[in-house]
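Take a look at the structure below.
Removed from the display is one protein chain of the complex; every other protein chain stays in position.
Which chain is which? They are A and B, in the order written, and residues in each are numbered from 1.
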Amino acid sequence: MQPRWSFMRRWEGLLLILLIVIIAYNALNTPGYLTVNNWVNLFQLSIEKIIVALIMTFIIINAEIDLSVASMMGLSACLTGFLYAGGMPMAGALAVGLLAGVIAGLFNSFWIGIVGLPSLVVTLSGLIMFRGLAYVLLEDRSIGNFPAWFNQLGQQPLIGPFPLAMIIFFGSVS
Amino acid sequence: MPNPTEVRPVLEIRHVSKRFDATQALEDVSLTLYPGEVHALIGENGAGKSTLIKIMTGVHRPDTGELLLDGKPVHVNNSQEAQSLGIAAIYQEPMVFPDLNVAENIFISHRKRGMIVNWGRLYKDAAAILAQLDVRLDVRMPARGLTLAAQQAVEIAKAISLNVRVLIMDEPTASLSAHEVDQLFRLIGALRSKGVAILFIGHRMEEVFRIADRITVLRDGKLISSRVRASAAELPSQREQVIREMVGREVSDFFAKIEVPRGDLLMSVRNLGKAGVFTGVSFDIHAGEVLGFAGLIGARRTDVGLALFGIEPADSGEIIFNGRPVQIKTPEHAMQLGIAYVTEDRRGLGLTLPMSIATNITLPTLRRYLNGLGLIRRGDEQRTAEEYRDRLMIRTPSVNLEVGKLSGGNQQKVMLSKWLNARPRLLILDEPTRGIDVRAKAEVHHIISDLAARGLGIILISSDLPEVLAMSDRVLVMREGRQMGIFTRSEATQETVMTAAMGQHEPTLAVQP
Partner (left out) sequence: MNALRRRFQPEQIRELVLIALIIGILIFFGTQIENYFSPRTFTRISTSVAVVAIVAVGQTLVILTRNIDLSVGSIVGFTAYVVGTILSRNNDIPPVAVVLLAVAMGAVMGSINGLLVAYGRVPAIIVTLGTLALYRTILVEISGANSVLTNELPRWLVNLPPVNVLSLGALDIRLLFFIALLVVVIFQFIASYAAWGRRLYAIGSNPDAARIAGFPAQRIVFTAFVLSGALAGLAGFVFLARFGNITVVAGQGVELQSVAAAVVGGVNINGGLGSPFGAFLGAILIDVIDNSLIRWLAISEFWRDALLGLLILLAVATDTVIMNRLRKAWSRHELQISGSEAPVEKGGSHHAA
């Protein structure tokens, strides 16, 4: 059996077929579905989930779970905004935000890997804690007014019609 | 001892057969259990003892034959039915609930004590049962803190509380100290006086002959003999007879090894030991030589293999490999030296079942297949896998097939390929032909013989005695972690090896060339 076809019989193959069916259905019933614009939008909406899901694959394969990823995302983003609003240059704020994500992950792995606590409860507490820290930073304000180049990066096409998000997606998947 | 003609049997097993795919686990086995009698069931690994137990406790159903309880046919379909019929089993690993206390463990399965727990009465009843057995344990203690022997006592108490009539004990003494064995035997005595029929499975001859009233020998799924224990004067000869019946297969059925001139000394092991696991292992092995490791389950031969490969390193003794003393503490080091270990657990540890044959074969030596960027050269992987497919006659249309889908014999060959690809000088094989069909077995033997001819040193750990005798140049026998001796090819017969494996000899530490 050729590798290509055996792939089809597994769960992933089933999902692929389902995806094709959904796309076909929508393409037939919704005008403008197959335009580049539409597809770019679709990706933009889900890119965060996709990245997180890719990483979660490794965690779940190891029979563990991480409930705190959403809160880590929020904390990272809030920290970046907080620092930027406080006067730090955007690039620096971004770097610190990313670093915060790493530190949060290390915090989880300390309790799970070294102390040996169950991953369910550690990440449950992480979920609440990281979100809480985000609250402490931003309280109930919101921060906007990011530099133009930053907004451009996230929302406008980068290479040809493809925005940064799609490039990250294809890069991570391969 | 109850006279069989006066006392009626509790449980009769009549002409029971059971087949699993290609293996006939039991063939026309009949057994009778009398109340108040200890009936010992002995046989080699794979003789059919655990299948018989599973049929008695309702895990499996016999293909043919029947079970009669008090003369009436019964069908045991699950564990609850077995319990209500009064059949219970105690295994080597006690099945207690660690978070519940002793009293609860005893009574948790009872359906007739009502819906509400009367704790006062529970503790009193539990203490009463333990008193019947002359056992002193705090019934409020959580089962977690108990030693293995104490947990066994709790299980026995549980069986008594359920008015057990047939108690199966599967290797109950395997993990007990001598003192604890005495106490267990006293408990068995108490059970006896209550009229419980006991089916005792054990491997230690001196224990079996101490406790049993009746001895039945199984071999290859067939009943070989069933006799009453002899008087003291006749005991030694009965023992010999029983051992002979346990192993008596035609050795000529198996592939005999080609004579190969012995090469240079590969490895010398002196007094290798690991605290609490094995001790006093000493041997030499040369290139082109097959050294068989014989012994019963629990002899700790696998642990010696794991120590030589660095997975569970030894903590005493010395190893001299290629003339230089070495300390093997990691598998990487062992592989560097040229040692490879093929595990007995091919589905769990030896192979990654969802991955392809080619991936499995190249896994330990993956570094050889990486290009400059660190990516895997799939083409080279394929080629290597196909070479081994041809060489070892692995039956598969493609090396990209999932390994989990292969037959046992082919899986074994994939494991062998994996380690041969590491180009070892010393190959440790742990149960290489367990659970594979006759043709694949012969092919594996052929491969082993061929490897020896090419100058590999091979340690063959196997519970299949005829296989060990046919394939080995010398046989090292172990028993419960101690080396009992090394037999040359001419000295090694089924009787001598089995007798040593069961502990009739004094251990000899002298290394024979």
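In this text, a residue touches a chain if its C-beta (ideal position, glycine included) is under 8 Å from a C-beta of that chain, and two chains touch if they have at least 3 such contacts.
Everything quoted here is computed from the prediction, not taken from an experiment.
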item	value
Of B:V10, B:L52, B:L69 or B:V96, the one touching the omitted chain in the full complex	B:V96
Option touching the unshown chain, where B:E12, B:E37 or B:E104 are the choices	B:E104
Per the touch definition above, residue among A:I61, A:V115, A:A148 or A:V173 touching the missing chain	A:V115
Touching the absent chain when the full complex is considered, from B:D70, B:E206 or B:E491	B:E206
Listed residues A:L124, A:L153 or A:I168, member touching the removed chain	A:L124
Interface residues of chain B (partner: the chain not displayed)	57, 79-80, 83, 95-100, 104, 108-109, 111, 113-117, 119, 133-138, 140-142, 144-147, 149-150, 153, 162, 179-180, 182-183, 186-187, 206, 210
Touch residues of chain A, complete complex, unshown partner	65, 111, 115-118, 120-122, 124-133, 135-136, 139-140
